[in-house]
Structure formats: C-alpha cells, structure tokens
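The structure appears below as structure tokens.
A single protein chain has been omitted from the complex, and every remaining protein chain is retained in its original position.
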Amino acid sequence: MTPRYRGIIPPMVTPLTARDRLDVAGLERLVERLVTGGVAGLFALGTTGEAPSLSYRLRRELIEHTCRFVRGRIPVLVGITDTSLVESATFACHAADCGADAVVTSAPFYFPAGQPELREFIEQLLPELPLPLMLYNMPALTKTSFSGEVVSWALDQEKIVGLKDSSGDLVYFRRMRRLAAAARPDWSFLVGPEELLAESVLLGGHGGINGGANLHPALYVSLYEAAKAGEVARARELSSQVMDLSEAIYRVGRHGSAIIKGLKCSLSILGVCDDFMAAPFHRFHEAEREIVRSRLDELGIHR
Amino acid sequence: MTPRYRGIIPPMVTPLTARDRLDVAGLERLVERLVTGGVAGLFALGTTGEAPSLSYRLRRELIEHTCRFVRGRIPVLVGITDTSLVESATFACHAADCGADAVVTSAPFYFPAGQPELREFIEQLLPELPLPLMLYNMPALTKTSFSGEVVSWALDQEKIVGLKDSSGDLVYFRRMRRLAAAARPDWSFLVGPEELLAESVLLGGHGGINGGANLHPALYVSLYEAAKAGEVARARELSSQVMDLSEAIYRVGRHGSAIIKGLKCSLSILGVCDDFMAAPFHRFHEAEREIVRSRLDELGIHR
Amino acid sequence: MTPRYRGIIPPMVTPLTARDRLDVAGLERLVERLVTGGVAGLFALGTTGEAPSLSYRLRRELIEHTCRFVRGRIPVLVGITDTSLVESATFACHAADCGADAVVTSAPFYFPAGQPELREFIEQLLPELPLPLMLYNMPALTKTSFSGEVVSWALDQEKIVGLKDSSGDLVYFRRMRRLAAAARPDWSFLVGPEELLAESVLLGGHGGINGGANLHPALYVSLYEAAKAGEVARARELSSQVMDLSEAIYRVGRHGSAIIKGLKCSLSILGVCDDFMAAPFHRFHEAEREIVRSRLDELGIHR
Partner (left out) sequence: MTPRYRGIIPPMVTPLTARDRLDVAGLERLVERLVTGGVAGLFALGTTGEAPSLSYRLRRELIEHTCRFVRGRIPVLVGITDTSLVESATFACHAADCGADAVVTSAPFYFPAGQPELREFIEQLLPELPLPLMLYNMPALTKTSFSGEVVSWALDQEKIVGLKDSSGDLVYFRRMRRLAAAARPDWSFLVGPEELLAESVLLGGHGGINGGANLHPALYVSLYEAAKAGEVARARELSSQVMDLSEAIYRVGRHGSAIIKGLKCSLSILGVCDDFMAAPFHRFHEAEREIVRSRLDELGIHR
C-alpha cells in the first residue's frame, strides 16, 4: 500500500470578480494551468482559497465548476472546515455529488476544542461523510492542534486518509509520521509551508499543499520530484527558487493576508484570473501591484 | 441622550434536544424566565448561545421563536458574527424581519484581520444592515481586538450603538469608554465577564451581557441596580454571590466549554430546558451533573 | 488582624546617571517626594525599577541608599526576583541588613515553571529569607501565573504576607482574594495596573503598587482613600484623572518600555531625577520629551 496522495496539490485560490461573484472564466484558466503544470491534485476551499470568507452559495458554485473543469484528470479535495458540524456534513455531500475525491477538515475554529472534544467532533462527523477525510492541522488559525492521541485514534479510522500540516513545525510533522509509519502506509502526510517542502520530502514526507503552486506549478512539482529522488543538490537549488518567490511575492503586504494577496495579484498580472478578494481582505493597490509586477519579471514567471 | 441599552442583557443559551433540533418548549420557558426576571434585553446567538456551532437553519429558527416568545416586551439583540460578510448580512436581514432590535458582530474569526481590514469589514457590512449594530470584542476567540482607532471610527457611524467587551481587560474597557464619552452619550458599554459587572458599573459602565443571568436573572439585575446606584456595600455583597455561582458552576468541567456546560446543565436540572449541546461540546455526564445539582442546592437556586 | 500593607506603595523607578551609575541625589529627592506624598511604603527593584536590567552591585547600592533616605518613616519592600534561587536568597539577606521590611518575588522567569515546580521554588526559598515575602504575579513577563493551588499553599505559610497582582485580570485578583478571605485576614492584595486601582479597592482590595505614584503620589493616595471609603463619585473622578495621566504619559513611546520611559522622562522634566535608562531601553529623544513636557503642563503636574 502506498499513500493515496503524493506530490503537489495546490491549495487553489478562489477567483472572484466582485463580492459573492465567482470569476468562472478565470477559474477555468487556473484549473487548466494547474493540471497542465503537472500537479497531483487540487485542494479547493482551503485557507488560500479564502473559504471561510465566502458564502455557502459561492462555495457550492466553486466546487461544481472546479470538478467540471478538472474532468477527472486529477483528484479534487474539498475543504469542509466549518464551526458547525451540520454545515460541514452538508457540504461534504455536495462535494461528493460534484465528483470530488476527498474532503478536508481542520478543527472547528471558534471555540478552541479540548482534545477529547476534537476527537469526538471528528468521530461524529465521519459517518456523515460520503468521501474519505484528510485532517488539516492549522493551529495558528484554529487555536488547536491535532494531538498525538487524536492522530493515533484517527489512524484506526479507515475513512481518514492523511494529514495536511500547516503548523510550520517539522518536529510535529515527523512525530505524526512516526505514529502512522507501521499502522497506515496508505496515509498521506503533506506539508503546508512551501519553504519546508524540500526538507519534509527529503525526510520521507509525501508532498506539499503549497500556495505558490498556484503561480508556478512546475517549480513545485520539480522540487518535489528532486526531493523524492534524494537529489539533494537539485532540491537545494529548487528550494532556493521557492524561497526567492516567497520573499518576493509574499512580503509585499503586511498582515496575515499578504500571502493570498500576493498570489492573487500575481495571477491577475499573468492574466489568469481576477484578484478581487473576499472581505475582510482587499486586493493590492496600484503601487503594490507594480512591485509585484516587477518582481514577477525578475523571477521570470510568465503566463 | 442616554445609552440605548442599560442593565442586564443575558447572552441566551440555545436550548437543543438533539443535533440540529431546537428545544422550542424549553426556549419558551427560558425566555419567560428571563423576561420576568427583570432583564433589560436578550442577546441571542452569542458565544454562550453556541452560535458558531449551529446550522444556519437552526439559527434562523431560533430567532423566529425568540422574537415570538418575547412579544416586544424587551429588545432582542441578535448575533450575526460570521467569517463571511455575505452570510452576516443575510442573517441581519432575517433578524430584522423577525422583529429584532439590533444586531451584534465580533471580528471575523478565521483570518485574524489587521486593524485597517477590520475597519473596512465593518464599513462594508454597515450599509447591508437593516438594524443598529453593536460591536462585540472577544479577542480570545477571534484573535483580534477592536483597536482604539477602529472604535474611534465607529463612533462616527450613527448606526453603531455600542460595544460589548468580553476581553476581561477593564483597562481596555475604560479606555474605550473614554473615547466615547463626549462623542456618543448614546453608546452602550456592556461588560461580558460577570465577575467584573460590579466593578465596571461602579466606574460608569452601562451593564452586562453575563451568562449567569440565564440561571439567576434577578441576582444580576439586583447587582446592576446596586452598582448603578453607587451602593458599594450591597454591590460588593451581591458580587460575592456572583463569584459563588461562578466558582460553583463554571469550574465543574475542564476546557473552554465549562461555562456553557455548567449553565445548560443547571437549566436542565431546574427543569427549564434540555442540556444537549452542539458539537464539539457534549453535555455533562451523570457524575458531573450530580455535582452541579448539589451546588445549585447550596446556592439556593431553584426554578 | 488586618492586612500588613494597605494603600499606595509606589514601585520606585531607579534613578541612574549613566550605565551602572546610580543618581544618588535624584534618588534622595524621589524618596522624599514619595514619603511626603503620603504613600504607605516603597517597593524598590520591581519591574518599574528596571531591576532585572541592573547589575547586582547597583541593586545593592540602591537598597542601601533607599533605606538610608527613608529612615524608617515607611516600610521598604525589596524585589528579589531572579532566575537563580541562590541569588534571590543572597539578595534578601542584603535587604534585611539594610533594614528593609519585606521582600517580593515573582516566578522565576527564564524557564516557565510548572505549578508544582513554582510551589517548590517558593518552598525552597522561604527558609532562606530573613524577611516576610510578598508574591508578585506578573505573567506577561514571567510566562507563568501563581495558580489557585499555589496561592492556597502559600496561605499556609506564615512568612508569606500577600500578593501583588499585575496580571490586569481582576477576575483572577478576586478569585485569589476569596481564597484568602477566611484564612489570612493579614494578607495584602495589591493591584499593579493603576487604571484598576479604583475598581479593585471599591471591591475590597487593599491598595496599589502603581507606577504613576512616582510622579503624582498625592493623586493615587487620594484615589485609594476615596475608594476605601466607598465614595464612588469621588473615586470615579480621581480614577478619571489617573486615566488622563496614563493616556498622556504612557503612550508617547512604543514597545513595552513606554511606561517606564514616560515616568522617568516626566521625573527628569520635574527636576526630580535623571532619566537615563538601563539597557535594553534608552531615554526619550528631545521630540518625545517635548510632548511629555507639554502634557505634564496640561495635567498640571509640577514638582
């Protein structure tokens, strides 16, 4: 048995043209860009996809179009993270109806659940899900981490198939991988921060859910392949390019929104999709857009 | 001009009989208990009301029944806090249709908004709201506090009518009150933690949105009246009783859920409403229920 | 039995003329200002006194001069907070030799001690101390709070005589006072943040260790007296003046150092003592000094 998901699975940005209005044409271009860029799957409605900021209606629309544009060429994973178990379950059914491959949930994120409460939440959610589930560890935004005890319990649940870890803490990532090593060779361990993709895959991780792959899928795919093959020098070089992109694009803005703003602005400059953002964020102003434009040139990133 | 809201406005628990099932009869008894207990208003769908854990459908149902049971005897304030501006606005319209008096929102709570983003979020929300808005400062759960700059801006918005502060930080509370003192004598400053009700009202606050008022409305109303009248000795005595209740009922459980669990369990023992809780929480087990029962006896709290 | 300490006990700034050089003349003027201002005691080498930033040699010198200048007119409390128990104990002996009345310690602040470790630390320190001990709760800087369990244990130790709470959390303050109410009527509960002096004393606290009392001792003493007497309107008015001072003087600088800088700059302008600060802080530049000067004028604070 091998991990269900390996490689680069971009956390897709959600193209918008206005409040509560999907950029359908932009979405189609983005999906095509990613599929032809060689990615191993798509993760829709994650943090990078601004999922919690979108209306339920728009989230449903996004999934419908995404699955339609992908046409089964790669698996689609759908974020169902919510504060309400009922809404999470409803959304998972919609994702299944649209043809998604799996759903993804972080911890409920208003009330910081205790670990036993977190386990029970997942336990109650599981039978409602028509699709496999991937856990999504995102403590900076959910205020709680999946503990070793909860992950150990999850390893006994056939329907749970992996962990995406966006904690930035590779010690945690390795500890969780160790727990799964013998029990679940089919679990996928995917890392969130792209700056850690090389390190995690060199040490045995299975890939990355990295925002930058929206912008330059081939770079991330190449880095993953090099690291998987144990080509250290090449992984180091490609990882250095990822750092260049990260430093150039994600630090133009301030606040936690800088990464998503940088990505959407870049995709807009490249002509892929609109850079409208859902509240509480807003797109870059012209001055910041100019900075992004010149940095994309320096990085040699074109449509 | 005087503050729009003064006195005790309980953050009403949401009576449930099962997942996604409202305890309508229990809700009616609870509303009656509170109205006849002398409270100055009701706050539905706050943190104590487990709002983020409920489905949108159930939230709508709750508002409909609540307004119907209240019959205009006191104002109903409705929490519309959400991560999606679109959903917040939709919900505010529903609240207005049902006859609510005002809506209440905290900061969007998945992405930690920067202060300019937070201001813009409220700015964009305002024209969508058919009712006055009260801000709700709850940094422990939203990861962000309304800064002095944002509150100063809010003071210029006629539609914003006050601040509920659940930070537990009375220095913050006083600083915000100072900002409003001259500009907006109609603003209400209400404190969340009931253990600080006496202190805040003695120094000029306008009342409390205190969970314990679900259980013993008369105690909180009396304390508010004593503090407002400057009767220090009596305020101290009644505040000590609030501390007794807090220590007895809110510390039976562990985790952040202990307060809501203690309140719902108490109301169930008193025969007011069911104590089912929305995921990720669950009601107390029998052993904890027995502890709560005996403590209610010691406190002399009866239906 | 009544609390050992009641009233205003300023956490004295440490006047310096240069690195590792005490401003002895300034210290004498400051001590005289405080004693004649009506304060109930002096707390030397606290946070406001920049104690951790000073060399041990200078700390010893400060204690010697302070006790000499005070001449027994009021009690002198000496901060012995350290990361090393051995150094704390040594310093307590020096304080006793100089004629101090009590010593004060927070939790050791490099390693965040677990609560059992914190209790043992105090337990091991106690027999080494030739003077009574006051606990100092300062979680923002020590990373740990004295839990209810540890305070309950402390109530059984005759040599421990009170708690200074600088958490800013009045719920904590009240919970600790409740623990002591029956057991130790001789314990003193003193509040750190001056913006909470009125509230805490109205509800039964015993006074304040408030930085602003360095600058305007009479204001704080009057506020304490009004609150103690239950004169709500007067307490509110004087508390408002404290807020004026706090907003005017403590927010000129940025960073955590703004309060101490504001105090030292003010005292320098008033001609009381030099405003040199120990690293990592430095005195205000001329522009900020001018702001402070004009605000002192507006507040009507003169030497």
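Labels A, B and C are assigned to the chains in the order they are written; within every chain, residues are numbered from 1.
Heads up, the rule we're going with is that a residue touches a chain if its C-beta (ideal position, glycine included) is under 8 Å from a C-beta of that chain, and two chains touch if they have at least 3 such contacts.
Everything numeric here is computed off the predicted structure, so don't read it as measured data.
Peer 1: Quick check: which displayed chains does the absent chain contact?
Peer 2: For the complete complex, the undisplayed chain touches A, C.
Peer 1: Quick one: say which of C:35, C:85, C:155 or C:270 touches the chain that got left out.
Peer 2: Here the residue in touch with the unshown chain is C:85.
Peer 1: Mind pulling the subunit A residues that touch the left-out chain?
Peer 2: 168-171, 174-175, 178, 193, 195-196, 198-200, 202-204, 230, 232-233, 235-236, 239-240, 243, 247
Peer 1: Would you write out the residues of subunit C that touch the absent chain, in ascending order?
Peer 2: 19-20, 47, 52-56, 58, 83-87, 90, 108-114, 117-118, 120-121, 124-125, 141, 143, 254-257, 278-282
The rule is simple: only the chains that are shown with their structure count from here on.
Peer 1: Which chains lie in contact with each of subunit B and subunit C?
Peer 2: none
Peer 1: Measuring from CA centroids, which chain ends up nearest the centre of the complete protein set?
Peer 2: Central chain: B.
Peer 1: Would you kindly tell me how far, in whole Å, the mean C-alpha position of subunit B lies from that of subunit A?
Peer 2: About 35 Å separates the centre of subunit A from that of subunit B.
Peer 1: When the centre of a chain is set as the mean of its C-alpha atoms, what distance in Å lies between subunit A and subunit C?
Peer 2: A distance of 50 Å separates the two centres.
Peer 1: At least two partner chains per residue is the criterion; list those residues in subunit C.
Peer 2: none
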